[in-house]
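Every protein chain but one is kept in place in this view of the complex.
Right after this comes chain A.
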Amino acid sequence: MNQYLYDGTPEGLVSAIASILDSGENPEEAHLAVRQDMLFEEGLFLRTDSAFAEALFERLRQRAPDAVQTLWYFMMAEADGLETSLLRYIALAFEHGDRVNGYLTHTSVKAIVGTARKAGRELHRMKGLMRFEQLRDGAWLARMEPDCNVMHPLARHFSRRLRAQEWFIFDARRRSAAHWDGHDLSFGTLEQFSRPELSLEERAVQQLWQTFFKTIAIPERKNPRLQQSNMPAKYWKYLTEKQGE
């Protein structure tokens, strides 16, 4: 088993995978991990080369567009320790093309596709669970702390849906933000965040929604366990209907 190391950046990861595949190494025999800079660390360090990473992406896009899609979701999950699985997955994608995602009985494919699916699920979930609040100046703000870094696709979803209003989305976990001004979408980070004041009618509308939320449940069918399995408590922090619980 040959040990390889990279610098821990997403680009370094793809670049390292490109080097290993180009070297003719058998990916099922190779092992890839982040360099820890420890004294007796073993393995060959692969220098990050963005042109290498770019070229690999381009070849994969030609050969297996679905795998590129999977890779994209996989990166959103920000998962640790799956570098070797990713190496083997990409090797299999070059071998089998888009059919690779069906090879779920292969441990590496299962790990990568499963992780990508987790990000996809959370993205879908956040499309429903995000809550915008109207600010004093008429713009809208939604706050969230998702496990996966779903900001980009999520903001694109809302740029098609709520296109007539100016809004911000803030990811409090990553301190990243998206801004839609009615025409264009931009992304950035926010070091300082203080919650702006809400518009005068915001509380009244929130109360109407809370009332609806309470009365739409059938009392004879009360089922808090089912509610929580569908809508885990980690999302309640920013849910208008779950404030004060």
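Simple rule for what comes next: a contact is a pair of C-beta atoms (placed from the backbone, for glycine too) under 8 Å apart; a residue touches a chain by one contact, two chains touch by 3 or more; residues count from 1.
Here is the rule we use: contacts and distances are computed from a predicted model.
*Asks:* What is the protein name, per UniProt, of the chain that does not appear here: "Putative DNA modification/repair radical SAM protein", "AtuA-like ferredoxin-fold domain-containing protein", "Na+/H+ antiporter subunit E" or "DNA-binding protein"?
*Replies:* Options "Putative DNA modification/repair radical SAM protein", "AtuA-like ferredoxin-fold domain-containing protein", "Na+/H+ antiporter subunit E" or "DNA-binding protein" narrow down to "Putative DNA modification/repair radical SAM protein" for the missing chain.
*Asks:* Quick one: which of A:Gln36, A:Gln192 or A:Thr215 touches the chain that's been left out?
*Replies:* Of the listed residues, the one touching the omitted chain is A:Thr215.
*Asks:* Using the touch definition up top, pick the residue from A:Leu44, A:Leu185 or A:Val205 that touches the left-out chain.
*Replies:* Within the whole complex, the residue contacting the unshown chain is A:Val205.
*Asks:* Touching residues of chain A against the unshown chain: what are they?
*Replies:* Answer for chain A: residues 96, 99, 101-107, 110, 124, 127-134, 140, 142, 158, 160-165, 205, 207-209, 211-227, 229-231, 239-241 touch the chain left out.
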